[in-house]
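Dumping the structure here so I can ask a few things about it.
A single protein chain has been omitted; all remaining protein chains appear in their positions.
Right after this comes chain A.
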């Protein structure tokens, strides 16, 4: 990279890495994303989002994205008698970089309100430090409650996004199956979903992909002896 890192504040460099990982994460989940967004150079990042004192201005980093066609398809349940034309369980997402020193119930509620007001389907909040225990408690209970957006709110700490873990060579590729693909898989192997090995939704890769309970991921490993082989896990 041509960027001369010595000229930038360490906090700005840090934030640049967090920002890029966040964009990559949205792309890998299937949201529409331009390459130039995930590949923004440090100098350009500094020019756009740096403050005069050299620190990053988090309030200018927020962004929203829309799911791609492919993602919409993946998140659409198969048609049934009661629901012949099902809507996808996904929509626009709002990503916010919180700049408060401490994040608690107040910020989380304000954020949820913002998502509702903006008709966002779901949201990701990225904080400088872990939020308070009570805020996490609200978050845990918030999936699908009246207060929050339909698709829920996810929270990351900046530290978690400094490095994109899915780029690590030892992390196998995880691919989300659509409902239809999941049904086919279970039928082919005559399995119940409960018989599949599991992956916790709190697992770092599961968090990265925003897996929801009940979804199935295909995990593709490279093996020296077997070439590639796939296994499947059920998110709990």
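Here is the rule we use: a residue touches a chain if its C-beta (ideal position, glycine included) is under 8 Å from a C-beta of that chain, and two chains touch if they have at least 3 such contacts; residues count from 1.
Going forward, contacts and distances are computed from a predicted model.
Student: Could you tell me which of "Geranylgeranyl transferase type-2 subunit beta", "NADH dehydrogenase [ubiquinone] iron-sulfur protein 1, mitochondrial", "RNA polymerase II subunit B1 CTD phosphatase RPAP2 homolog" or "snRNA-activating protein complex subunit 3" is the UniProt name of the chain missing from the displayed complex?
Tutor: Options "Geranylgeranyl transferase type-2 subunit beta", "NADH dehydrogenase [ubiquinone] iron-sulfur protein 1, mitochondrial", "RNA polymerase II subunit B1 CTD phosphatase RPAP2 homolog" or "snRNA-activating protein complex subunit 3" considered; the missing chain's recorded name is "RNA polymerase II subunit B1 CTD phosphatase RPAP2 homolog".
Student: Out of A:10, A:79, A:118 or A:141, which touches the unshown chain?
Tutor: Hidden-chain contact among the options goes to A:141.
Student: May I ask which residue of A:22, A:38 or A:107 touches the chain that does not appear here?
Tutor: That would be A:107, which touches the missing chain.
Student: Name, in rising order, the residues on chain A that touch the hidden chain in the full complex.
Tutor: 100, 102-107, 109, 132-135, 137-138, 141
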